[in-house]
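Every protein chain of the complex appears in place save one, which is left out.
Up next is subunit A:
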Amino acid sequence: MVVGTHGEPYRGDIPADSPDSIRNGASRGLDELAQVAGKIRGAVESVIEGKPDAVRLALTVLLAEGHLLIEDVPGVGKTMLAKALARSVDGSVRRVQFTPDLLPSDITGVSAFNQESRDFEFKPGPIFANIVVGDEINRASPKTQSALLECMEERQVTVDGTTYELERPFMVIATQNPIEMEGTYPLPEAQRDRFTARISMGYPDPGAELEMLDVHGRSSPLEGLAPVAFSHDVRALIDVVRQVHVAQGVRRYAIDLITATRRHPELRLGASPRATLHLVRAARALAALEERDYVVPDDIQALAVPVLAHRLLPTAEAQVERRLPEQVVREIVDRLPVPTPHR
């Protein structure tokens, strides 16, 4: 799947010297955000060749305080993207390799008896980090997968009746193989719903692959990657994103879009209200990344497929006809009128 079929990033059409609130100094935060985001993007793109859309979306999800699901066949750079993003932010990064025998406590942590204090002491699991890279998440049993549920949504962990808050920013970047691959368990709907967006990497084009050979042939590019932002920078950026304006019409547009998925005859399960929240939040982040202090329908359109498609279940008939949720979402976006002043 290719990310962002609708509403490519807007380059060149709007004159750079046009009157814009950003340039009017309405928000200095947006300037900073652009600067930092630009650095992170540059850092990640130095590792992942030829995938600017995937990188931009990953960054969007980070700023929207969401979690990212990267789905593709093995060996296209899923883990590389996750690790590069994690490394370029100077926060704690943990990586979990999901295997069929992984237990929930291997993620959340365990209470161990401390001989010295003669008390149970909580040993935090790898989930206690700013960025958690869950590799091949769908190779773990559903039980272990669901251990992530509470962490992802409520940003807290409860072990033995004690609740531990997770640090901000907190982002889970999970990679998974397509479910047709051997030894995989499909993620339950509830789990999928907690990921803000799902992207596919896709194969790089020949040029990028050639360059990759040159670079990766000698050493791993990850090794030379230094952090370009602190985690408190990212926290500040997230606060800026929350200030982005969403007009009434745009909100309604998002709701119309979500409602259309619920009524579509080819979908068994439409998008949840959480999806609406994620969609608008991600749209805010995207607008901020574009240095805008307001959301336009194009943001919603650009994010509709990555944010919604993995949550939708096609009907049996649609499956027989090989209709993918992505196609349905794209059709809805094509048909739904954008909010105008009269509506």
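One rule holds for everything that comes next: contacts are C-beta pairs under 8 Å (C-beta built on N, C-alpha and C of every residue); 3 or more make two chains touch, one makes a residue touch a chain; residues count from 1.
As a working rule, contacts and distances are computed from a predicted model.
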Of the listed "Transglutaminase", "Oxidoreductase", "FAD binding domain-containing protein" or "Polar amino acid ABC transporter permease", the name UniProt assigns to the chain that isn't shown is "Transglutaminase"
Touching the hidden chain, out of A:Ile107, A:Ala140, A:Ala174 or A:Val296, is A:Val296
For subunit A, which residues touch the unseen chain?
7, 10, 13-15, 18-21, 26, 245, 247, 249-250, 260, 263-265, 292-298, 301, 331, 333-341
